[in-house]
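Left out: one protein chain. Kept in place: all the others.
Here the chain labels run A, B and C in written order, and each chain numbers its own residues starting at 1.
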Amino acid sequence: MIVRMKDRREENALAVASAMASAGFDVSRLDLPFGLFLAGMGREDDAGGGIEALPGVDWVRRDAKGPVLAARERHPEGSRVLLGDLPVGGEDLALIAGPCSVEGRDQIRTAARFVASYGATALRGGAYKPRTSPYSFQGLGKEGLALLRDAGRATGLPVVTEIMEPADAQAMAPFVDCFQVGARSMQNFPLLRTVGQAGKPVVLKRGPSASLSEFLLAAEYVLLQGNPNVILCERGIKTFETATRNTLDLNAVPVLKAATHLPVLVDPSHGTGRQDAVIPMARAAVAAGADGLLVEVHPDPDHALSDGDQSLTLTQFRRLVEEIRPVAEAVGRRLSVPGASRFGAGSGPRIRRGSGWGV
Amino acid sequence: MIVRMKDRREENALAVASAMASAGFDVSRLDLPFGLFLAGMGREDDAGGGIEALPGVDWVRRDAKGPVLAARERHPEGSRVLLGDLPVGGEDLALIAGPCSVEGRDQIRTAARFVASYGATALRGGAYKPRTSPYSFQGLGKEGLALLRDAGRATGLPVVTEIMEPADAQAMAPFVDCFQVGARSMQNFPLLRTVGQAGKPVVLKRGPSASLSEFLLAAEYVLLQGNPNVILCERGIKTFETATRNTLDLNAVPVLKAATHLPVLVDPSHGTGRQDAVIPMARAAVAAGADGLLVEVHPDPDHALSDGDQSLTLTQFRRLVEEIRPVAEAVGRRLSVPGASRFGAGSGPRIRRGSGWGV
Amino acid sequence: MIVRMKDRREENALAVASAMASAGFDVSRLDLPFGLFLAGMGREDDAGGGIEALPGVDWVRRDAKGPVLAARERHPEGSRVLLGDLPVGGEDLALIAGPCSVEGRDQIRTAARFVASYGATALRGGAYKPRTSPYSFQGLGKEGLALLRDAGRATGLPVVTEIMEPADAQAMAPFVDCFQVGARSMQNFPLLRTVGQAGKPVVLKRGPSASLSEFLLAAEYVLLQGNPNVILCERGIKTFETATRNTLDLNAVPVLKAATHLPVLVDPSHGTGRQDAVIPMARAAVAAGADGLLVEVHPDPDHALSDGDQSLTLTQFRRLVEEIRPVAEAVGRRLSVPGASRFGAGSGPRIRRGSGWGV
Partner (left out) sequence: MIVRMKDRREENALAVASAMASAGFDVSRLDLPFGLFLAGMGREDDAGGGIEALPGVDWVRRDAKGPVLAARERHPEGSRVLLGDLPVGGEDLALIAGPCSVEGRDQIRTAARFVASYGATALRGGAYKPRTSPYSFQGLGKEGLALLRDAGRATGLPVVTEIMEPADAQAMAPFVDCFQVGARSMQNFPLLRTVGQAGKPVVLKRGPSASLSEFLLAAEYVLLQGNPNVILCERGIKTFETATRNTLDLNAVPVLKAATHLPVLVDPSHGTGRQDAVIPMARAAVAAGADGLLVEVHPDPDHALSDGDQSLTLTQFRRLVEEIRPVAEAVGRRLSVPGASRFGAGSGPRIRRGSGWGV
């Protein structure tokens, strides 16, 4: 049961929460940007029958089949999720770039500086890596986290990294600006609850066999913990096609934008698995209306410990930025270039807070 | 066995063809823009051993697993297929628009005039309709063809329509500028041979469960009849996702452009099945590098006899054109607007040869 | 519009047909084992309003979304389709076996004699082969048909072979006891109409991306031509799994048996693409309730011109029969062994009418 309050008056919310608890629900108070909600879990029946009539209650939803909090109608103008100082979901495109895995200090520093200088708005890099085979590189773990954090600080970029199990959340928190929930974990419900409680933005990747409806319900798990800062990310689905690693489902962009207020990113790296298809599909994603991109960039893809086939070189990343910029403008979006006026719009390196090649 | 000749000298080709025939092959002479080829079919063994040594032979390919004539390397600069007077595959985007089915004189005339005035380069409309259910409208048949032809003439637009069986080719030919082979017919090999022999350009749509490799081999069937004028069209594949009718696989665009010299269109109408997703995906297709679009447009989608859910209204089509124009420019392409200078670029109606609202 | 008559009285049927024709429908009279029907095509609207009231009308169905004639409720006890003298759909399992392609007299004769002697109830073999690549063996055509016919006659087995285009039907008819419509042709609607009119039983294979609903509607196209002798065949669908050529969807067996009265076969050869999986999946198909099997058997799979990887050797076919026999009995079915009492049930070779190793 979800109750929306007409306003944020505390006494009303308390009275409703008590009534729900008396009816046998576990109650959470969700203070979201688009309203104050009380969520009652643990029952599916029609208990709590009188709640509609309590003072301050806007509406009550029972037996929801689809998302309630994530639904577009909750927040028609669209949510903006702060990643560093960039509001993802607004006019500026988010550009989260970096290597698949953090492999060492030089690798992550080089990648970070380069992507920062060409317009990335956040740095990605995996420290805990979910790998199909136990014999593949599993990430540097805590050491990787520290290196990522350092590289982020050196460039002024917020860092995004994957969390694989709930027990890691506390230890990871100081190193991370945004948790990523990977495609294989999209329906790891304990993990969704954990990141819902962790008080940081979350990039939630679509599972390889998840329908868009299942994807939104996964986001709903996070929102129901009171965390509205969920950024969805389409990254390709499993199909019969073998020419590409996954089939990037860009239909997801307009369909999700119509169905939810949450920002939607696209990951053309996993979505294609082919270096030569990443830039065209990055352009396509922006044209389709995505709020940003998640892109794998590696100083030396041929020797990457993971996902080398789909990682862009630094030079290719520069080209990606150059190629998406006019497309972004064509659809009324822009690439965030703080300080760009000092260098001339749309060209060359730029300096971010705390950044600099000389650091 | 495929033999490429070094040049088009007739005596050499004749000698090679004789040698192939003697070795037991059925031989075809393929005079293609990118070379003179001799195709020998009907054997899979290693007969015809001395052919490599004959005068004028460039190379010989036996036991081909993938496409030979459709391969990019045959024609690295890319093929241009004339549809009316527009070379599809060049700088200009092809914009093939019209209703799913021809339903009557007024409907097809209205649609034709409108799409012509906003920049369509060809008119589509089905007269023979492949329908999942025998109880659905099956098209107007010959009557529909005549109406389509008339609407095309009245607007100066070449017409594209689907052929469903080889026996129809001769009767359809006078009414048709370009045959469409539908998704369900992609592996109708007798039909592919027929359109290969019919001497008209062919729009070949990808089957809903066809891999890109199978798609190119279907095109190869057409090319092997000596018809180089094949235009590929991605229109969505079948996946588990039910929020959309098909999953539009835009990955196909960069992958096909790398693998073949043939032009590649995208059909965002069938690829999404949702009116509200057609325009964003049309923008995405152009940004991905497609050579054009195939779009369903209907004066009154709510009362369309087929595919109403995915058909744009006339007004929406105008918006589609307005929205893809800047994207096209962002990726170095343009929408063909003959006479546009008279009206100011990118805005308003235009007059094509033989066209006119008063006709 | 479909009208079911209460009985087969001619004067009533004529009156109804006239009324339907007057209302603008093209009318067909369908004299099916499970009733007399009048099908009116060519309109989707609510014309013909008074027909319900005419004498002899049982019911009228308009705007059918799913199958009407193929629906289980039309014929709850289930249809039996005669293939030779075996009623497919009854207690006896159909066992249609033979090579993918007819490759020569010895090959098809050897295969035919062997499969006949171990209990096959029909002989399969392709003369016109739909092949993904134009460079693959395309079948022996007419020569192959004649060889197949001869091998069938020599062993007393009815023959089943694929038809690829409507124009071939007349020439093929004298050589064929049962037309097969291949998976790639499941939605070749002109072909479905042709085999509907040809007056022979039809094995209709499920398309690789066809839902069961689409499969039944394809069968409906055949039934609507007045041909009730349709045998469905599940042969695997396209999925992401690459360890097998297709994913054999045995769920289709109980689902189809509940939805339709038509017999359902399973093809474990295409359904797996792996010789080592054919026999286990043949057992599974029988256990699931299939009415028979379609199996590829080749005297020398290693040198087969098509589908060698999935063809059983003669010895393996014998083992298949031995292994499915007890499973058949476990589910209340039996392998048809005419004259078996002469040899002892369930063991060794047998003689069929007109057959004999010495022929």
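We take it that contacts are C-beta pairs under 8 Å (C-beta built on N, C-alpha and C of every residue); 3 or more make two chains touch, one makes a residue touch a chain.
Computed from a prediction, not measured in an experiment: that's the story for all the values here.
Across A:S209, A:Q275 or A:T313, the single residue that touches the chain missing here is A:S209. When the missing chain is restored to the complex, the residue among C:S101, C:S209, C:S269 or C:S311 that touches it is C:S209. Residue in contact with the omitted chain (choice from A:Q187, A:Q275 or A:T313): A:Q187.
Across the interface with the omitted chain, chain C contributes residues 209, 211-213, 237, 239-244, 247-251, 253-255, 258, 271-272, 274, 276-277, 280-281, 283-289, 323, 326-327, 329-331. Within chain A, the residues in touch with the undisplayed chain are 41-42, 44, 63-66, 68, 130-138, 164-167, 184-185, 187-191, 207-209, 214, 217, 220-221, 224, 237-238, 305. Chain B meets the missing chain through residues 238-240, 242.
Methods note: only the chains that are shown with their structure count from here on.
Centrality by C-alpha centroid: the chain sitting nearest the overall protein C-alpha mean is B. Rounded to whole angstrom units, the spacing between the C-alpha centres of chain A and chain C is 51. Here the CA centre of chain A is 38 Å from the CA centre of chain B. Remark: chain B and chain C have CA centroids separated by 34 Å (rounded to whole angstrom). Contacts with at least two other chains are made by residues 238 of chain C.
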